[in-house]
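Step one of this worksheet: look at the structure below.
For this view, one protein chain was removed and the others were kept in their places.
Let's look at chain A:
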Amino acid sequence: MREVAIVAFGQSDHVRDSAETSEVEMLMPVLHDVLAQTGLKARDIDFTCSGSSDYLAGRAFSFTMALDGVGAWPPISESHVEMDGAWALYEAWVKILTGEAETALVYAYGKSSPGDVREVLTRQLDPYYVAPLWPDSVALAALQARALIDAGLTDERELAGIAARSRTAAEANPHAQLRGPVPAGEHLVAPLRTGDCPPVGDGAAAVILAAGDTARRLTDRPAWIRGLDHRIEAHSLGVRDLTDSPSTRLAAQRAGAFERPLDTAELHAPFTSQEVVLRRALELDAPGSTVRINPSGGALAANPVMAAGLIRLGEAAARIQRGESDRALAHATSGPCLQQNLVAVLEGES
């Protein structure tokens, strides 16, 4: 299989409300950042792919506006997924594997501030039997947390520890929305407290991929994608074991995550309880494991919907590029209660 690496990663500062900037204005500095990191011009990019959601933007074809930020003239080879940007990266990775592209630009953005994201996300649910009940994303995550606690797999104290660790780590992340510990707070939806939930915010991220020697030319230490896979589970929560994530485990197996030890894991767990599910599925708490989980602070520190998964891949790659990691796992999720999961294994060249 062809060698493909992440050679640049950029992100916006994630903020509660970006009312004064449009999606394009939020995205453009990030695109310029990743191009500048590699010295590439927009016209040097062979393939462009993005991830975003019309339901966040509140308008149809919202991604067509973002294309203005790319500067698609002369015309470019370009595609878009109505998914988190991590899946746009997947499509771009496949494109490079075919040999039709040497480089790819991947970006994602989301503004949750104009609407009520908890309400908006209910529109993802089965439109006939579940969506009419408007169960919001926090309520569904709370069901999952309750299932974990009832099964004896975690407790509120451990969840509070995950929240504190994440926001403390984010003190070193200048882009994070919550930097430093926040109070555990009251129950938002029991057993989840406000501290167990992600901040609501707006943000954008971009990544450049390159193949083989092109990657080596563009950066000193490419983050090689050694494996990349994603899997989906049944939609109905009633037929799933919410304490487990078989789709994450299968994707990780196929990405080769279990073949050798990891030193870093960037997990897309918007709720503290979901980190518990993912750590179990990924065997990150195995005896002797020294994996550093979410050194960026993770989605508990900044959760721009549609970009937060791509940011996990970018953060993991950036650590490899900086020489702080040799072998990292990055994870992205979509859908209620971790329905769909993507796992990448990234390595630096030793």
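Rule of thumb we're sticking to: a residue touches a chain if its C-beta (ideal position, glycine included) is under 8 Å from a C-beta of that chain, and two chains touch if they have at least 3 such contacts; residues count from 1.
To be clear about the criterion, contacts and distances are computed from a predicted model.
Novice: According to UniProt, what is the chain that's been left out of this complex called? Choose from "Penicillin-binding protein 2", "Thiolase domain-containing protein", "RNA polymerase sigma-70 factor (Sigma-E family)" or "Carbon-monoxide dehydrogenase large subunit".
Specialist: Matching the unshown chain against "Penicillin-binding protein 2", "Thiolase domain-containing protein", "RNA polymerase sigma-70 factor (Sigma-E family)" or "Carbon-monoxide dehydrogenase large subunit" yields "Thiolase domain-containing protein".
Novice: Going by the contact rule already stated, which one of A:83, A:189 or A:281 would touch the omitted chain in the full complex?
Specialist: Among A:83, A:189 or A:281, only A:83 touches the chain that is not shown.
Novice: Of A:231, A:279 or A:312, which sits in contact with the chain we cannot see?
Specialist: In the full complex, the listed residue that touches the missing chain is A:231.
Novice: For the chain not shown, which residue from A:68, A:263, A:283 or A:324 touches it across the whole complex?
Specialist: The one listed residue touching the chain not shown is A:68.
Novice: What residues on chain A make contact with the chain left out of this view?
Specialist: 1-2, 46, 48, 53-55, 58-61, 63-65, 67-68, 72-83, 87, 90-91, 94-95, 97-102, 120-121, 123-128, 131, 211-212, 229-236, 246-247, 250, 334-336, 339-340
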